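Note that one protein chain is taken out, while the other chains of the complex remain in position.
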Amino acid sequence: MLAATIDAPTRTRPVLEVENLKAYYQMNYFGVSREVRAVDDVTLTINRNEIYGIAGESSSGKSTLIKTIAGAITPPLRVVSGSVKFDFGGSQLDVYARPKAMKAARWRHLSYIMQGSMNVLNPVRKVRHAFDDFAFRHMGLSPAQFRSRVEGHLKRLGLDPRVLESYPHQLSGGMRQRLTIALATVCEPEFIIADEPTTALDVLVQQDVLALIKDVQQRLGSSVVFVTHDMTVHAAIADRIGIVYAGRLVEEGPTDDAFARPQHPYTAHLISSLPRLGDVSRRKALPGKPPNLSDPPSGCRFHPRCPLAIDRCKVENPPLVSRATGRVACWRAGEVEVA
Amino acid sequence: MSVLLELQSVTKTFSIGGFFDRSKLQAVKGATFALDDTRPEIFTIVGESGSGKTTIARMILGNETPTTGTIRFMGEDVSQLRSRRRRLAFMARVQPIFQNPFEAFNPLTTLDYYLYSTARRFLGVRGAAADEALDKALNHVGLSLAEVKGRYSHELSGGQLQRIAVARALIPGPKLIVADEPVSMVDASLRMSIVNLFRTLRDDLGVSIIYITHDLATAYYISDRVIIMHKGDVIEAGEARAVLDNPQQAYSLALKNAVLPPDPTAARLALERRRSAVSAV
C-alpha cells in the first residue's frame, strides 16, 4: 500500500503548503473593468492525516480558494502571485510551476468530493461507469483487478457492491453522496477536497456522510480539506479550522480552541450566533452585509460590521500573526467576549 | 376562541410515474391542527425532504388543493376561493415567504416593483401614499425605502433580500405568514436577523407565522408549538419545548440526536455515536 512506500522523514512534511496566494477574477467587459480579489494573500499549510475545515459565507472566496489549490482555475480567474505546493509521497509538486504534473496527480493523489452528487454521476449511465471513467486509468490495474478493488472498497465503506449496477436515479440522495465519497477515495489519495458535501442532504443522512468521511480519512491517513459554511459541521469533523472572510484568512487554529476561545470577532460571532437545542436566549445577529469583493472596505475588511472596530482598523489591514495555538488577523485579537 | 387557520384530516395524494406505471404518492396523510386568532404564535412544521411539509404549506396558500379534508382560513374553505376578488382578499391576509431569496425576486425586475404592486393591489394606494406604506413596512424589518428603491436582487445580500420579502408580505397587514425554509439559503452571519425578525413580528405586530424547517435548532429557538412530520404523517405535535426536549417517537429522537451541537467535544461525540450505531447495523 501507499503508506508503506512513504519513508519516515517525508511523513512529517506538510502535504500542502500555500504561500501568499492571490487569485483574482479580472474582467473587462463593455468598458467596465472589474477586479474581484477572491483570494487575497492566503498562506496556509495542511498536515498529513488531518481534516482542515475552511469556513466562510457565500462569496467569501472559500470556493475560489479550493479551486485555486486544486489548480482548477479558468479565466477570468487568474493566479496573480504566490505558490501552491503539494508533497505527495516525497515528490514535490508545484501546481502553478508545472501544471502538467498536476494533471497526472489528479484523482490518484488528489481527489474531490463534490456537493451535487448528480453532477458527478451521469444520470443515464450505471454507477459502475463512473468508477471506470474517473479511476480506472489512474490505478494501472487489469479490468478484473480493478473491479474487485472497487467492490472491496465499497464493502469497506459499508456499501453493497450491487449498487454498481444501478442507475443514479434509482438511489437515494444519501446513497449517491456516499458513492461519490467512494469514488473519490477508491484510489486512496493523500489529499481530498470536500466542497460542501453535506449541504444539500437531510440531517440524518448528513451525519452518516460525515461519519463516512471521517472513517475513510482515518483508514487512509489522508488529509481532507473540508469546506462548508456550517460551523456545527466543522465542530464535528475538523481538526483545525480556517475562517475566511472577504477573500482573507482571518483566523486559524485547532477546532477546540477556535470554538472555546475565538480570537477574531467574526469567528466569535459565527459561533455565538449558533442556536442550540435547549437554549432560547436571544442570539444577536451581525449588522451589515458581507462585503462586495470587487469593492472591499479599506483596512480590515470586517471593520464595518465589527463591534470592536477602532480607527486603526479602517486604514490598516491587520496581518495574520501567530498566537499560542493558531493565527489571527485582528488588531484587537483576543479582546472579544464570548457569550 | 376564534380560529385563524384550521386543517381537518387533510391528505394530499399525487399520482406519479409515466404512462405505464402510474403509482400514487401520499404526500400528506391526515394532518389536523388549528391556529388561534387571538393568540399569535410561531407554529413550526419540522421534517426532512419528502415529509410533506412543503405540500402542507402549498395547500395552506391555496396553491394545491387537498385530496381529502378541508383547510379553513377564518372560516372560509381555502380550496373554494375561485374568483379573483376572493383570492385577493385571502392573499391580503395570508402571505408567503419563500426559501431562496435570490429566486424569490426576478433578477430582471427592480425589487420595489414587487412592493409597489402589493401596495397598489391590496391597499389601493399609489404615489406618495404607497411610498409611505412601503417605508413603514421596510422599517419593521430594519430597512428603508431609500435603501431598496431602484435596486436589483443581485445588488443585495440574501439576508437583506429575505428581509425585503418579509416587508413585502407585511404591506397588506396579513394575519398569517407561511415561511417555507426561509433561512436555509441565507448566510450564517445574517441568519439570526431573519429568525429574530419572526419573533418581532409575532410580538409587535401580532402576526402568526407558520415556520417550515428541517433545522431543529432554530425551531427550538423560536417556536411556540411544533409538529414533526415523517413521510406524510404528523408523528408528533405539541408545545415546542415539551416536544423537542422529550421526543416520544423513535424518529423524532433520531432527528434530535442528528442535530450537531455547536461545540467540538459534544459534536464529535454525537458523530461517534452515529458511527457506532451505523456499524452495528
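Letters A and B name the chains as they come in the text, with residue numbers starting at 1 for each one.
Everything that follows uses one rule, which is that a contact is a pair of C-beta atoms (placed from the backbone, for glycine too) under 8 Å apart; a residue touches a chain by one contact, two chains touch by 3 or more.
Criterion: contacts and distances are computed from a predicted model.
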I want to check something: the complex is missing a chain, and I'd like its UniProt protein name from "Peptide ABC transporter", "Multisubunit sodium/proton antiporter, MrpC subunit", "Cell division protein FtsW (Lipid II flippase)" or "sn-glycerol-3-phosphate transport system permease protein UgpA".
"Peptide ABC transporter"
Among A:Val36, A:Val84, A:Ala105 or A:Val227, which residue is in touch with the absent chain?
A:Val36
Using the touch definition from the top, which of B:Met91, B:Val148, B:Ala188 or B:Ala267 touches the missing chain?
B:Met91
Touching the absent chain in the whole complex: find that residue among B:Phe43, B:Phe73, B:Phe105 or B:Tyr221.
B:Phe105
For chain B, which residues lie in contact with the unshown chain of the complex?
61, 63, 88, 91, 95-96, 98-100, 103-109, 113-115, 117-118, 120-122, 154, 165, 168-169
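Convention: only the chains that are shown with their structure count from here on.
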Per the touch rule, the chain A residues reaching chain B in their complex are 57-58, 158, 173, 202-204, 206-208, 210-211, 214-215, 229-233, 235-237, 255-256, 259, 266, 269-271, 273-280, 282-286, 289-290, 305
In the complex, the residues of chain B that touch chain A are 48-49, 156-160, 187-193, 195-196, 214-218, 220-221, 241, 244-245, 254-256, 258-265, 267-268, 270-271, 274-275, 278-279
